[in-house]
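Shown here: the complex without one of its protein chains, the others still in place.
Entry: chain A
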């Protein structure tokens, strides 16, 4: 990213225990998760440094208890961190007063929760208008805006319903609408679709991609579902025991796992679906291959037919604008496609 990151976390620690600040100060360098636990502390977030660029979608994934929810709560300062710094738009959020923090959330942040976190005593419309009400917008304005967002998420006609009268998918639409009501720059989503059944989940993901295409927010998205991560992410951060094991683009994670844990994690994944022609192309050295090229952002799975039938050794790869940007070695691509090591 050329521009400065929207969120920049440096060496963030979040310890749970009786006296975390003091413990962290005297803790020896490189203490492991288990060693910390033996001392009576839980490392929710362990020395995490991560940047999120403007308009980027960062997906944080890991098993339950890996600290992904804790990390996102640190980024939104729902948790106060124990060590390190977090800057949002160049401002250290730990230095904000309560008032400034409220102001930040009222103007810049939106969050969607796994079990929706809807207020049970308010109608759909009142739930969506809630953040606007909190910042003291007048009644007509917030009603208008709430109606607009409710329409955006496709809940028209149910404005007066109460959360318990809606299905899970519909409730999460309300949650999404509420988090978008103030037009936030930064959008946190904490396993938003995990509580939904698979069919609805798929539908909601499509919906979410549609919204993101329209709105172009900076997004931190949490999931434990790798397929979901692959569908949505610009970059993926994989967490284990509070630490980020690897943070990279999906194809790089699949092709070059940084640690044993990540490798195991990605083992079951059909690599050909993730890896694009662009990811494994080589620079054009010497003779330009002839014939039809392939688009660099197509996955190998989608190229399977061409790869199998074509007899050329190298295929030209074209970028967004149609220029040739590199060559794809057919054998290399076939190896990935059939997972031959």
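Here is the rule we use: a contact is a pair of C-beta atoms (placed from the backbone, for glycine too) under 8 Å apart; a residue touches a chain by one contact, two chains touch by 3 or more; residues count from 1.
One rule holds in what follows: contacts and distances are computed from a predicted model.
Novice: Quick one: find the hidden chain's UniProt protein name among "Dihydrolipoyl dehydrogenase", "Cation/acetate symporter ActP", "Glycine betaine transport system permease protein OpuAB" or "Dihydroorotase".
Specialist: From the choices "Dihydrolipoyl dehydrogenase", "Cation/acetate symporter ActP", "Glycine betaine transport system permease protein OpuAB" or "Dihydroorotase", the unshown chain carries the UniProt name "Glycine betaine transport system permease protein OpuAB".
Novice: If I consider the whole complex, including the chain that's not displayed, which of A:160, A:203 or A:323 touches that chain?
Specialist: Missing-chain contact among the listed residues: A:160.
Novice: Looking beyond the chains shown, say which of A:110, A:242 or A:326 touches the absent one.
Specialist: Candidates A:110, A:242 or A:326; residue touching the omitted chain: A:110.
Novice: Of the listed residues A:63, A:134 or A:308, which contacts the missing chain in the full complex?
Specialist: Touches the omitted chain: A:134.
Novice: Out of A:42, A:94, A:119 or A:304, which touches the unshown chain?
Specialist: In the complete complex, the chain left out is touched by residue A:119.
Novice: For chain A, enumerate the residues touching the unshown chain of the complex.
Specialist: 73, 76, 78, 102-103, 105-106, 109-111, 113-123, 130-131, 133-135, 159-162, 164-165, 175, 178-179, 188
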